[in-house]
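Right, I'll just put the structure down here and ask away after.
Excluded from the complex is one protein chain; the other protein chains are retained at their positions.
== subunit A ==
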Amino acid sequence: MATITLDTVRKVYAGNVEAVKGVSIDIADGEFIVLVGPSGCGKSTLLRMVAGLEDITTGEVKIGDRLVNNVDPADRDIAMVFQNYALYPHMSVYNNLAYGLKNRGMAKDEIDRRVKEAAGILEIGNFLDRRPRQLSGGQRQRVAMGRAIVREPAAFLFDEPLSNLDAKLRVQMRVEIKRLQRSLGTTSVYVTHDQLEAMTLADRLVVLNGGVIEQIGSPISVYDKPASTFVASFIGSPAMNLLPVTVRDGGLALTNGSGLSGKNANGADSYTVGVRPEHFEVVETASADAAVTADVTVNVLEPVGAESFLYASFGEGGPEIVVRVSSHAQYQPGQKLVLQAMPEDVHFFDADTGKRID
């Protein structure tokens, strides 16, 4: 077990493509860090640099107190779980697990003990003689996990390990990974593009975009106080409503459209205002305390069971917003509604840079 330190790590590929642009993260011992972002944001490259599968152009990666920039992947004391599992197709499950240990010259009975123990934890004891191709996707995933566990490494690295599983299995394995990481207490770095997976697994989230860190923080703090419009739209589903506004007559108004009014909380002329779907409240008449009120027309009501999503827009051609409402609420398309959001639930972002304004 160890800390992992990334200090202004950069990755430049041939042809001057800069995939990672100076990223620094301090990962505490035993912490579960999730790198999340859209494809091409550099999250996998970053993970592969920690693993040693990718050269580090500049910057430093330390595992524990050891600088590992030029250390062979096999000597970094890490274990990696790959997206397509990367099991050895010609080896039995047992040998898949034992392979890394054998290469370290570990004693046979110790290897056997560790493999059996890992197989017990992951409930793959019955498949130890089988070949990977005789296993289902979920079972392969467990074997891949087992191969990481038996090493008892300083850190686990996960590269989108659940993206090849079906939705139900993905939720199940997500819970298992979290439980396993808690009980082993091993430092973990997990890469995903799925914001829900990121939120549920992470001790701290690292939101990446275009090779730079947009925000680092606990899932809830990132959700409550997104540092930029990118984070606001990426974390949370449905995404936060982001509306461009201009200051008119001392109050807020939509830049292109009408129906929104609000209090100007800051000094600038224009902003992006963000309100999460659950923070809009349907009211008869707006309260005097409300920071933003909106007169909208219902487009469609989308029930998902526990709740419903109400899509409504500001007049003809105006921006559309999503509102989370009770699953029993009844709204008809074309119906006029008044919505309000309280000051603590309204986020302001710089109109040009997209950075949060507090």
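Odds and ends about this structure:
The rule we apply is simple: contacts are C-beta pairs under 8 Å (C-beta built on N, C-alpha and C of every residue); 3 or more make two chains touch, one makes a residue touch a chain; residues count from 1.
One rule holds in what follows: contacts and distances are computed from a predicted model.
The complex includes a chain that is not drawn, and of the options "Spore germination protein KC", "NADH-quinone oxidoreductase subunit I", "Xanthine dehydrogenase family protein subunit M" or "sn-glycerol-3-phosphate transport system permease protein UgpA" the UniProt name matching it is "sn-glycerol-3-phosphate transport system permease protein UgpA". Here one chain is not drawn; of A:Asp72, A:Asp249, A:Glu316 or A:Asp358, the residue touching it is A:Asp72. Although one chain is not displayed, subunit A still touches it through residues 51-53, 72-76, 78-80, 82-84, 86-90, 99-100, 103, 131, 133, 147.
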